[in-house]
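One protein chain is absent from this view; the other protein chains keep their places.
The letters A, B and C name the chains in turn, as written, and every chain counts its residues from 1.
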Amino acid sequence: MDKEVAIIAYAQLPYEADNNMSREVMVLKATRAAIEAAGLKREDLDTVITANNDYNDGRTISNMRLVEPAGSWHKNESKVEMDGTFGVLYALTRILSGDHDIALVVGESQASVYGGILPGIMMLDPTFDRQRWLLNEVSAAALQASAYMAAAGVSAEQIAAVAAKNLDNAALNPFALRSLKGADAKKVLASRPLYSPITELMTAPRCDGACAVVMASAKAAAKVEKPVWIKGVGFSHDSYVTERSLDSMGSLKLAADACYRQAGIEDPASQIDLAEVHECFAHEELMAYEALGFCEPLQGGVFFDSGATRLDGKLPVNASGGALGANAEYATGLARIIEAAMQIRGDAGRHQVKGVKTAVAHGQTGICAQENIVYVLGGE
Amino acid sequence: MEYKNETIAIEGSWNLASWEWKFESIALIRKTFEAMKNERKLMANKCPGCGRVYFLPKPYCLCLSIPDEWVEIKDTATVTTYTFTGAWAYEGIADDEVSGTPQIFAGVVFDGSDTKTVTMLEGIEPEKVHVGMRVKLKWPEEVAGGLTDLAHCVPLEE
Amino acid sequence: MAKNEVAVVGVGLSKHVSKRRDVNIAELVWEAVSACYEDAGLKPKDVDAFATGNMPAFEGVNLPEEWGAGHWGAYNKPLLRITTGGTTGGSVAHGGYYLVGSGLFDTVMCIAFEKQSDGNSTMGLNTVALADAAAQLQLGVDPGFIASFGGGAVGVAVYQASSYMKSSGCTTHHLDKVSALCRNNAALNPYSHLKQPGLTPEEVAKTTLLQYPIRFGHVCPATDGACAMLFTTGEKARKLTDKPAYVLSCASASDEAALVGISGSGTTNVDPCEQESCKIAAARAYEIAGIKDPRNEIDLAEPYSPFAHQLLMFYERLLLCDEGEAPSILDSGSMNLDGELPVCPSGGVISTNAIGASAMERVAECALQIMGKCGERQVKKDVHKAVAHGWGGAVNLNVVAVLSDTPRR
Partner (left out) sequence: MGAKAAKDPVPRASIPLNPVFNWSVGNWMEVFYDGLREGKIMGSKCPACGRVSLPPRMICERCFVKAEEWVELPSTATVQACTTASVKVAENGDLVDLDAPEIIAMVKHDGADTCIAARLEGKEAAVGTKVEAVIDTGAENVLDLLASYKAVG
């Protein structure tokens, strides 16, 4: 894809544990901010895609109440019940099809409203796992970490160090909810133990938040300053959590391969300047290095230890602090796209990395990252 | 393998009781209820962006503004939609199918607002109700400050 | 204008009955999916992406494709979940149109389903409103009071029906006729749920009155069922089949939620029978499809009508006649299988309602009629252009697709 669809504006609200507003007003604020940032009016939007989940939102057809706040009244609208990064995919196809020029994508959820990790448990096989109460998003991730550690020889300290890196980066991001300036692995390991090796600080804190992206066709983006072009996209669905090998992220690799083919990326480690990864747990970032082709299989720990992915490294990953900084589910991956776009535009503020021309953004949905999507974004 | 038409059922549930939603509308509607009780007034909120007036008040507008101006609206209204329980008046419907006290429910738009409120119509035969007919709120003798105060409307003689 | 021409090359349906207790959700859906592959002569390896959706509160499973999609051939494939309540199936089909139309994917499997017997259908529907009901409880409103104002068991449809009847001149006899028409058509459809061959309007008029004007015979059943469709490019479609059904356009539009706004606030959607968003969506879809005169250019319509009056109301809102004309068009016989513009030859949603699948089944029926695969219920006339509709939300979401036997332009 060469300069066919651009991200022309975006907005995030500060992520909070319990923000003082309804879901609807939260979405309205993110929507309005994104449209204003694009220099547009509601009337200019052709299509609106919301990304959220009925169980998180605690109501069936949860998009129905977002018609007004997402600016989609009388618009061509739909809902993707996956992370907002998949909403961007749907909007992208709507623009590429030629039927639409300007799209708004909104991702949202409020952890202060929903019942903890119950929505995730409701994703499990209802004929067996669901009511056995052994698996949930965190315990399943711990099993994934265990399998990965055994296969790749990665230690809990290395995983903790990934969390420390991201929490330290998050201290520079004004939108982040959780941050720890100068954090180290020791501090992460000493936080509340959940399911070994996972401790509290290795998990992405579920919170309240919404973010929005405005996308435009080449025609509509012609007058826009600093458009961020979508150069490639790939996504893939993996097997159910008990039916796949948990020591690697197979569907992320498939997604990345498809995305790179489209974007003409042959050597990601040298051609990508920065990556924003949707790591719901710290170890997933190490696994993502491998699947995204930044290093060889099972070398995630070694690659991390090289310092390459630090803010001052040659391929910074999660300069924003990533999902470990804030995790408003269904908005988290979309925020990765926004952060990558900010870096390309040079608008990232204190966590800006110099000279970012080409960036990767990753989103995921499901238990142990069952669904993955990868974007390559670039400037002029 | 013997094929069964009825297989084991695993029981589970969605503990929706653990969900706790947030609504600005609760506070806004409470304000309106208080004004009804204390001043016998219908207070609505008006959108600064497009001028739409919401009754009962609503925390956001479809034009992406936040309605935050309080305005008083009238207690006269126009019917926009309706239904009945008990269809005693209609063709081919036998008396024995009517159960309970017949009631006419109607969606009405109070004068000065742009939105619908659901109410019950009194003092009119169901076959005479029509979209566009004019009605008036029947204030209860004692205003409780709640939705029940808005529960009854009567035809407006104009 | 879509980059790629988009065509339907396969349709598959599961059995549709009230309770399928011999299969789990994933297995039920497999029946439709495998039938669809067979219909198109394709295999999962030929599919480039998947789109799927249902209305998850009915089954109580969040993102059911996470454990189920292995049964549908989606292993290691791109998959997009699209869910919009009652319109879900239509929205998933629209997803197929855009995924292929974008040029990113050639062949896309679209899957929509509902297994209502795994949950409680009434509770499933209620979860639309429970959050708002919770707010009303906070305001001291009695739940019984809310329920009676909401139109009791039949919901907001009773308001819609009354308003529509008053504005159009439609009588209860017309409602009875609609039910009879649909259930008789359903009797010819092997995949329909309620089959009542020979049902007369007089018999419908004798069913229990739920709330004026709606009788038991005017209401859809709760169904377990699934629908799958294969979309591909025009070029591939012509290689696969002599007679593909092209998707010319898709469009959606939404009003504000009707009856009440958020937690009891006012709503600008003051008359639930107006369905402004349906008119907007239809006009958009016709424009993209290059249809200037839908009344004469459309040969067949599948409006989404779980309640009898909606068949007539949406016929009008789909701009197929003037407002208020549909009842007399029904009387003229034009909507029959051998009529000028047959409506709901499948039997419609009033005969079969596996909610998440229903709006896709409208698209599927249009495609099957165009492809001439409808057997006993094949309409008499040649179908060149057909319109498929979906409706849902709180009386506020509408989706429209236009299909044709020839590609756009």
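Note that in this section a residue touches a chain if its C-beta (ideal position, glycine included) is under 8 Å from a C-beta of that chain, and two chains touch if they have at least 3 such contacts.
For clarity, every value in this text was computed on a predicted model and none was experimentally measured.
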{"item": "Visible contact partners (per top-of-document touch definition) of the missing chain", "value": "A, B, C"}
{"item": "Of C:Glu59, C:Asp271 or C:Glu316, the residue in touch with the unshown chain", "value": "C:Glu59"}
{"item": "Full-complex contact with the absent chain, from A:Trp73, A:Tyr114, A:Phe294 or A:Tyr330", "value": "A:Tyr114"}
{"item": "Residue of A:Asn136, A:Asn318 or A:Thr358 in touch with the missing chain, whole complex considered", "value": "A:Asn136"}
{"item": "Residue numbers in subunit B that touch the chain omitted from display", "value": "1, 3-4, 6-24, 26-27, 66, 68"}
{"item": "Residues from subunit A at the interface with the omitted partner, ascending", "value": "20-22, 114-119, 121, 125-136, 138-140, 142-147, 150, 192-198, 239, 241-243, 246"}
{"item": "Interface with the undisplayed chain - residues on subunit C", "value": "20-27, 30, 34, 37, 43-44, 57, 59-61, 70-71, 73, 75, 117-120, 123-124, 127, 130-131, 133-135, 137-138, 263"}
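Just so we're on the same page, only the chains that are shown with their structure count from here on.
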{"item": "Higher-contact pair (C-beta pairs counted), B-C versus A-B", "value": "B-C"}
{"item": "Subunit A and subunit C: spacing of chain centres that average the CA atoms, whole Å", "value": "33"}
{"item": "Gap in Å, rounded to a whole number, between the CA centres of subunit C and subunit B", "value": "28"}
{"item": "Of all residues in subunit A, the ones touching two or more other chains", "value": "22, 24, 55, 58, 67-68, 73, 122, 126-127, 130"}
{"item": "Subunit C residues counted as touching two or more neighbouring chains", "value": "24, 57, 60, 127, 130-131, 256, 262"}
{"item": "Complex contact set, residues of subunit C against subunit A", "value": "1-3, 24-25, 50, 53, 55-57, 59-63, 65-67, 69-70, 74-86, 91, 94-95, 97-99, 101-104, 118, 124-125, 127-131, 249-257, 262, 276-277, 280-281, 284, 288, 392-394, 396-397"}
{"item": "Touch list for subunit B against partner subunit A, complex", "value": "10-12, 14-16, 18-25, 59-64, 66"}
{"item": "Subunit C partner contacts - residues on subunit A that touch it in the complex", "value": "22, 24, 53-55, 58-61, 63-65, 67-68, 72-82, 86, 89-90, 92-99, 119-120, 122-127, 129-130, 233-240, 243, 250-251, 254-255, 258, 365-367, 370-371"}
